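These notes concern the structure reproduced below.
Left out: one protein chain. Kept in place: all the others.
Showing chain A:
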Amino acid sequence: MAAAAAAASVASQAQAVLRGRLCDQAVVHSALRSSPDTNYSKLKYLVASSVSEACNNSVLLLGPRGCGKAAVRFSFLVYSSAPLSAVFSDAGVVFDEMCQWAIYDFTLWVVSAWTEVVDMVLDDLKKDHPDAISVIRLNGMLHSDDNCATKEIARQLCLEHQLSFSKMASSDDNTEFMIDMLRECGLAHKTIIFVLEEFDLFAQGKQRLLYSLLDAMQSLTSQAVVIGVSCRLDADQLLEKRVRSRFSHRKLLFVPSSVDSLQRLMEHLLALPEDSPLPTKYVREYNARITSIFNDKKFKGILSSLTDADATTSHILRFLFRVVSYMDIDSGLLSMQSFMNALSSMQRQPKMDSLQDLSILELYILVCMNRLEDKEKSSYNFITIMKEYKSVQDAYKTSDKYSHTVCFRAFEHLLDRELISFADNKGRNQALEYRPVKLLISSRELAESLKLNTTCPAVLQKLLDRERYM
């Protein structure tokens, strides 16, 4: 009994360690940075060459959301103690050079989440030259308003340079302050790095902020880097002419990592370190189990079905989080079953699930709607559905003939579940019965769910099938 309790506590400790690691962006991306990736070298070459030739440059990194955009921010908030890999040491040197170099403006457009590269470079820089750079972070979701953004910039600049920030300062004051600071920092050979997350949201409206930022960078004295982060591939197309003309474009496409590198990432994240406070015997056993799972053929299948749907790091993280949560607490080991369970819970189809939850009457209404759509009715409402329902009931004489009001309640349930919706937003003051509706599911989905439903009457199946082959 006591032994079992001890095992359980070890297991929950291990679980806590693993969960903490999965929730910590820095750890997750430190795994990726150690892997030599071709995209890294490409970007490194780009950055290095543009710096050595001292030309204005803009790079666009394209890729899906959710691969560590947060890591950019994180590295500034918490001073990461993770050792940097050798791969990036010379990129750091290049940046280093850049900072010591006199006047240099550099615009980097990062479209995506693939910003660990930026993250690592900045991280490195900050370590080597704590005084040479200061970082201003803005998020398009919070600061898309120009006044708000300039205020935030002024606030962060004040914080960085130990100046007192006035809440009452006007937007013009703040803009002026920003330009002054840029000049002062340029004279002191100090680079200000602006990180604009959700960059596409800054491109709404008049783009005054972007203009004043980029315009300030045109002067000889300023020394600044603007990094735009966005997941929209056309982020640069959203810019106004006057803004767009102030930087040059270069795009670099980042595709999600390959299956192999994802597997390496998973191994890295799930393996427990030998020097942890957990009992060594347990750690060995656990790691051996993990290795055997990773070598299993079934695991390859799981991984491929996972990456077929979505190969971003955040997706993998969520999957691993579930796997760790499904850990067997008694033994404290992961099993193939926990991987399978996690996969099946990730692969739910919400529409099909809610179709399975319908009562028979609600299914009747859906089938009637489907029949109406097959008859190429341009639009229909509850009254027409009821007409169809009545005709079906008259033809088949089923026991499922219910009154108008009960059907209307079922109809409202379907609206609640968002399996059907009103076709337009017109006629809001009209009675619900008369507003035109439409199906939000395909007939294939409906047919499948009827097949899966064990309580579904045979008539319904027939009603759906017959009209499809007629």
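By definition in this document, a contact is a pair of C-beta atoms (placed from the backbone, for glycine too) under 8 Å apart; a residue touches a chain by one contact, two chains touch by 3 or more; residues count from 1.
Just so we're on the same page, contacts and distances are computed from a predicted model.
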Protein name, per the UniProt record, of whichever chain is missing from view ("Peroxisomal biogenesis factor 11 beta", "Origin of replication complex subunit 1", "Nicotinamide-nucleotide adenylyltransferase" or "Protein CLEC16A isoform X1"): "Origin of replication complex subunit 1"
Residue touching the undisplayed chain, where the options are A:Ser359, A:Ser391 or A:Ser442: A:Ser359
Residue of A:Gln207, A:Asn381 or A:Ser443 touching the missing chain in the full complex: A:Asn381
Option from A:Cys148, A:Met340 or A:Leu439 whose C-beta touches the chain left out: A:Cys148
Residues of chain A in contact with the chain not shown: 12, 15-16, 19-20, 22-25, 64-66, 69-70, 73-74, 77, 139, 141-143, 145, 148, 152, 198, 200, 230-232, 314-315, 317-318, 321-322, 325-326, 345, 348, 350-351, 353-354, 356-361, 379-381, 383-384, 387, 400, 402-406, 408-410, 413, 416-418, 429-434, 436
